[in-house]
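All protein chains of the complex are present and in place, except for one that has been dropped.
This part shows subunit A:
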Amino acid sequence: GTSPHPPSKMKVLVGVKRVIDYAVKVRIAADKKGVELANVKMSMNPFCEIAVEEAIRMKEGKTATEIVAVSVGPKNAQEQIRTALAMGADRGVHVTTDMRLDQELQPLAVAKLLKEIVEKEAPDVVLLGKQSIDGDCAQTGPMLAAMLGWPQATMASELTFADGGVTAERETDNGTEVIQVGTPLVVTADLRLNEPRYAKLPNIMKAKKKKIEAIDAASLGVDLSPRIEVVEMNDPPTRAAGIVVEDVTALVDKLKNEASVIA
């Protein structure tokens, strides 16, 4: 497709998700269908932080002129939008819903909602985290790209915008892949893309002046119902203690005969 804006005046839509803070020891809820959310510290998904940082750098590098931060979530998701604004985004869009972001509201539904926002905002680049640390699905970005009919650069560890397109380095299991993609496109951020700035208190205060538009998810006319049902959720098995082996022969013996990882 053709990019809505010229190469040095791009508009970036960056998605941010409200998740349980990475450092919290997550507890399974009594019903074993999900995790305990009550009184738990919430933060912006770390991969989303990286996406926001990349968007801000695009603006600082004069590739983009407007950064819009969008979040789908409950009333408190506003905090994450404020954080994005504090990092440097220009304004926010809050798609409000009380559906749980880690259960009922699934990537398919989020992608549908984001598609509506994309059609409204007409960005040249949609920047998302590659996955969220709660769902770990890594689906929203690719699904959104498919719905829009846009190309995608997922798990991006480096982005170079030039001549109305982008050269992206992607982190895959087989190594780093370099691809050339045109705009508009969807990018999902890998951990190595950048080191996000911390949203300092003075910037949080200044960000209160920036606008956040609230839109009820139900009003966007998309089917948000879950397609996947969580049947049961359990704690991971406790790790057995490691052992020290005396020499390589002993190691090979254990790998062969106990762990059965070599023939």
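Note that in this section a residue touches a chain if its C-beta (ideal position, glycine included) is under 8 Å from a C-beta of that chain, and two chains touch if they have at least 3 such contacts; residues count from 1.
Rule of thumb we're sticking to: contacts and distances are computed from a predicted model.
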item	value
Chain not displayed: protein name in its UniProt record ("LYR motif-containing protein 5", "TATA box-binding protein-associated factor RNA polymerase I subunit B", "UTP14C small subunit processome component" or "Protein YIPF")	"LYR motif-containing protein 5"
Listed residues A:Asp173, A:Glu232 or A:Glu258, member touching the removed chain	A:Asp173
Subunit A residues touching the omitted chain (full complex)	22-23, 41, 46, 133, 173, 175, 191, 195, 198, 200-202, 204, 252, 255-256, 262-263
